[in-house]
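Note that this complex is displayed minus one protein chain, with the remaining chains in position.
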Amino acid sequence: MATHAPARDPLAGTGAAGVRRESREWLWSLLAGVAILAAIALVPLSGDDAALSLWTLIVMFCVLAQGWNFIGGYAGYAAFGNVVFFGIGAEAVALTLLNGGPFWLGLLLGTLAAGLFAFLLGLPVLRLRGHYFAIATLGIAEALGELVAAKAIGGPGGEVSLTPPDLDFHIANTLFFYGFLALSLLTLLGTAWLARSRFGVALVAIRENEEAAEALGIPTFWYKVGAFVLSALPTALAGGLYAYWFLSLQPTGEGGVFDVGYSVSMVLMTFLGGAGTIVGPLIGGIIIEYLVQTTTVAFGDIHGQLLGALIILVTIFLPQGLIRLVRELTVSPAGVKLSYTRRFTEGVRRVQRFIASNGI
Amino acid sequence: MAAHPGTSSSSFPVTSAPAVLAHATHARAPRGLLRLCVLLPLALASLLAACGGSSGGGGTSSNTLVFGAPVSLTGSLSHEGTDTLNGYKLWAETVNAKGGIKVGNTSYQVQIKSFDDASNPTTSTQLTRQLITQDKVNFLLGPYGTTATLADETIAQQYKIPMVEGNGAAHSIFAKSNPYIFGVLSPASEYAKTMLQAALALPTPPKTVAIISANDSFSVEVANAAKAFADSNNLKVTYFQQYPANATDLTTVLTALKTSNSGGVPDMILGSGHENEAIVTMKQAKQLGINAKLYGFTVGPALPDFITTLGGDSNFVLGSSQWTPQVKYQGQDVFGTAPNFEQMYKAKYNVEPSYQAAESAATGLAFQFAIEKAGSIAPDKVRDALANLDVMTFYGELKFDASGANVTKPMATIQIQSGQVVTVFPSDIANAQLKYPTPAFGSR
Amino acid sequence: MPNAQILVNWLLIGSFYAAVALGFSLVWGIMNIVNLAHGSLLILGAYVAYFAFTALHLNPFIGIILAMLALFVVGWLIQYIAINRVIRAPLLVTFMLTFGLDLLITNLAQQFFTANNRAINSSLAGVNLTLGAIVIPVQNVLAALIAVLLTAALSLFLARTRTGNAILAVGMDRDAARLMGINIARTYALTFALGAALAGAAGAMLAMTLQFQPVDAGQYTLFAFVIVALGGLGTPWGALAGGLLFGLATTLSGSIQAIGPGLQTTVAFAVLVLVLVLRPRGVLGKAFYS
Partner (left out) sequence: MSSASSRPTASSPSGSPDATPDANAAPILALDAVTKRFGGLPAVDDLSFAVRPGEVLGIIGPNGAGKSTLIGLIGGALAPTSGVITYAGRAIADLPPHRRAHLGIARTFQIAQPFVGLDVRDNVIVGALFGRRGLRRPEAARVADEVLERVHLTHKAMLKGDQLTVADRKRLEMARALATNPRLLLLDEVMAGLTPTEVAQAVELIRAINRDGVTVLVVEHIMRAIKGVSDRILVLHHGRKIAEDLPDEVLADPKVIEAYLGERYARQRAAEREGAATSAATGAATSAADADTDAAEEPEWKGGLA
């Protein structure tokens, strides 16, 4: 087992009727995801522009986390450079628009380019594991960002300023919002499909034990490449939408389209919600980005400290994410019918045991 | 430690590990975790409530004008961002102390509503939108830096709220035909020019110059303007090089620069970038024994910590400055003169004002004069008044061209002499002679 | 002789990079934790040395020792309070925890020490040896020597002392080490504290030879990560090899006309990916503990 070996999972439900429970959980997850997105879809009705742009950002981060979930959550590979696909998508739209091309073409080119890049990059780096995979992907993202800056792609220092779409800005912003929302829904459906497909089973097997997966006939390498490409596509589309929505792009530095901060957010959000779950990244994305934006406003210049402390608490006390916590607190052990209170206390005990098992 | 509520005190693994495991699996009651389950949502809820509360709290009372300002208090621009906010706040306090802004018979108190954008332009726009639509600010003061200004000005335009900024000088900011953006600072093309002019005005001016710059758009724009100016003024550019922004090691650049003047060190080294790069340039020039006759940096020398960081090695270094405490303008504003501003700033913040602080204060002055002139707080009327503004302040003349840039006010060249910032150019505001040539490291 | 000067530049910056990565390498190698808070610990070390110099007027080389002592304590506490709780957890948990620590420490540092740039200006800073056209800054040479010395000392400590052997044993097989009677929690705390102390030493060198501010933390964490991946785990000498290789990649590519300093980071990262693809465990890497 390599360094990315997954957690032992004593949390694990020893629940009865596994298949039925599993499919019920699948359905509930999907429904919950759709319901959440449907609720968010009502935001423009408030007529509050700040809320609209806040939720545009939140949904964008949800898409990024959902995209990361394919490679990081399902396949278990710590991709710290996924922002590179975001950057490629954004740069493609920026360059297309700067050269007078239509927006959809930029989106298309960006998505294709990111998919191709993920494929070609995956060939060498998906042979690496654990921390080495993480640093290699991170290195690629940093290198590409610096390259765009140094080669002044799109403008001096790689900085781009785009002309806004020829629409009333309220309408344009609403359209971008629904664009991100549609993308998030698509990614949600894609994740739900994945969770039930051979592809998904293969990725989970790879995450849980790559050597055993290979020995059982899973072409692990190609499935990993597939997961990497899959995670690149929504990420690049989000980057493309972001470019035309935000209009001012820089390649590096905070908020730059190749800023590793995006990668960190993807990991953090997926992690909090539940990596390798259908709706986890969505929930994690909403909670984290909402907190980030609102603590910025509420706590001024100490929001960094607060966020740091929050991350520390979450990683120690919620190391499996919210979705798994919900699962643990609601299932009853194999074949036994228990009251809800009993189930809950049993679940708490399992969670405690799991937290304890992470330490020494 | 805030990170650890009481839940965890019992699990310090001081005993042998199997014992801990047993302890954790059986003996420990779920009380700790239950408490956490209750506490965490509670904490989150109160946090959210706090946010809701604060965003509603900034509303305008009838006699208050609210100025919204997204500034960088954390992250890579926090240093300059803090000076920016200090300038805004000093202006607001001073105005309020002197009776506020007068529109007709009404006096308006000034309130600054500012949020930290963590040096992230995306956050900056989010905050700008929030300031406009939720906090209902009357006017906008600019963020720090070119990228954030570029992003925020679009939003100002969308909501037709005038934004006066003092910390984004790139040409691109004013190239968008955006009628709602005004910059009180001299444009990027002036940054290096003033230092080169100062050098060329010397009795025996330097003949060669090496220009190095960070590769962000503002620094590149400044460097290109410097090269063009040098080329047309018989100053030979022996080395022209970009390096990655925020580089921590510039030895390769300096080693190549050292011999670029047909084997020797060029007379002048001109850096266009950020303060940390300027400091690294000086430190490594010393380590590599590069003794030029003149050093100049667009950003850095005017900031107080440039001197404290470099100590004696900061002496003789030139800097370009939007403003210095020595400028001799007799302003009609609440500060009046530069020395007065300097004194008030030092009294409040206990540190010398940087030009970033002064230009930020000047953005407020621009608004103040425009509002009083317009006799109205209607954004469009104030915008028109801003466009036609021509007023003298402690900071210099505030007058905007059609694009919103301030092309009237000259920049100044400062030099650090014996650990103090003095103004050496242009001569009408200079309070000291430019000392030249710079002695070798170690005897400064 | 620009080429000889480039060689000198390379050796000096490469050794500094090695110092940056040394503690990171130890923590990664023994605890299998990529410590994303390494850079912020390094910056804390820089502050210790800085205040020792400015407030106590101590020689910056004594500042290195003070920084190591102070950071040793800080590291020990961090390990006991936080990291021991997730030591068996999967990779991403430790990633996130140390990232949170980094955020917390960096922002606290900025809150208490402001975002001002800082550096130590000792009288030694201006002393250069000049050999023809080559200039060798004495202070940087001493810092480089200390970096090599620390590498050797760590190596000897691990190989020759009882405690060092215990650390190695825990790194090889935690459970076997426990059966041998080694206190795992204490050994980990010691390892992390040593890693932090080494970060502190690098921070003191940073304060001495360059300059620093809180936001620089992230960059040095990234450097350490890249350097250790380049040089490989396995021995402290991997950090030295990685540091020199990283320094070579930046210095050389920056000095080649066709590439230039603008692309030197790009080249360094490209070299990293290339090295990892060809030698997945770095130049001097040994097999993983699995």
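Going in written order, the chains are labelled A, B and C, and every chain counts its residues from 1.
Simple rule for what comes next: a residue touches a chain if its C-beta (ideal position, glycine included) is under 8 Å from a C-beta of that chain, and two chains touch if they have at least 3 such contacts.
Everything numeric here is computed off the predicted structure, so don't read it as measured data.
Student: Based on the whole complex, identify which of A:65, A:205, A:314 or A:360 touches the chain you can't see.
Tutor: A:205
Student: Out of A:31, A:116, A:171 or A:215, which residue would touch the omitted chain in the full complex?
Tutor: Of the candidates A:31, A:116, A:171 or A:215, A:215 is in touch with the missing chain.
Student: Can you name the residues of subunit A that touch the chain not displayed here?
Tutor: Looking at subunit A, the ones touching the missing chain are residues 1, 6-10, 12, 14-16, 18-19, 198, 201-202, 204-205, 207-209, 211-221, 334.
Everything that follows uses one rule, which is that only the chains that are shown with their structure count from here on.
Student: So, what's the distance in Å between the C-alpha centres of subunit B and subunit A?
Tutor: 34
Student: Counting only Cα atoms for the centres, state how far subunit B is from subunit C in Å.
Tutor: Roughly 32 Å separates the two chain centres.
Student: Multi-chain contacts only, two chains or more: what residues does subunit C have there?
Tutor: In subunit C, residues 82, 84-85, 104, 107, 110, 184-185, 262, 265 touch at least two other chains, as defined above.
Student: Note the residues in subunit B that touch 2 or more other chains, in rising order.
Tutor: Residues 3, 8, 11, 13, 17, 74-76, 215, 242, 244, 246 of subunit B each touch two or more of the other chains.
Student: Taking the complex as given, what residues does subunit C use to touch subunit B?
Tutor: Residues 2, 5-6, 9, 12-13, 80-82, 84-85, 104, 107, 110, 114-119, 121, 125-126, 128, 130, 133, 135, 137, 139-140, 178, 183-185, 209-211, 213, 215-216, 219, 250-251, 254-255, 260-262, 264-265.
Student: Which positions of subunit B touch subunit C when the two form their complex?
Tutor: The touching residues are 1, 3-4, 8, 11-14, 16-17, 74-76, 78-79, 82, 215, 241-244, 246-253, 255-256, 258-259, 275-276, 279-280, 283-284, 286-289, 305-306, 308-313, 441-442.
Student: Under the touch definition given earlier, write down the residues of subunit B that touch subunit A in their complex.
Tutor: Checking each residue of subunit B against subunit A gives 2-3, 7-8, 11, 13, 17, 20-21, 24-25, 28, 30, 32-34, 36-37, 40, 44, 47-48, 50-51, 54-55, 73-76, 115-123, 125-127, 129-130, 132-134, 146-147, 150-151, 154, 158, 172, 176, 214-221, 224, 242, 244-246.
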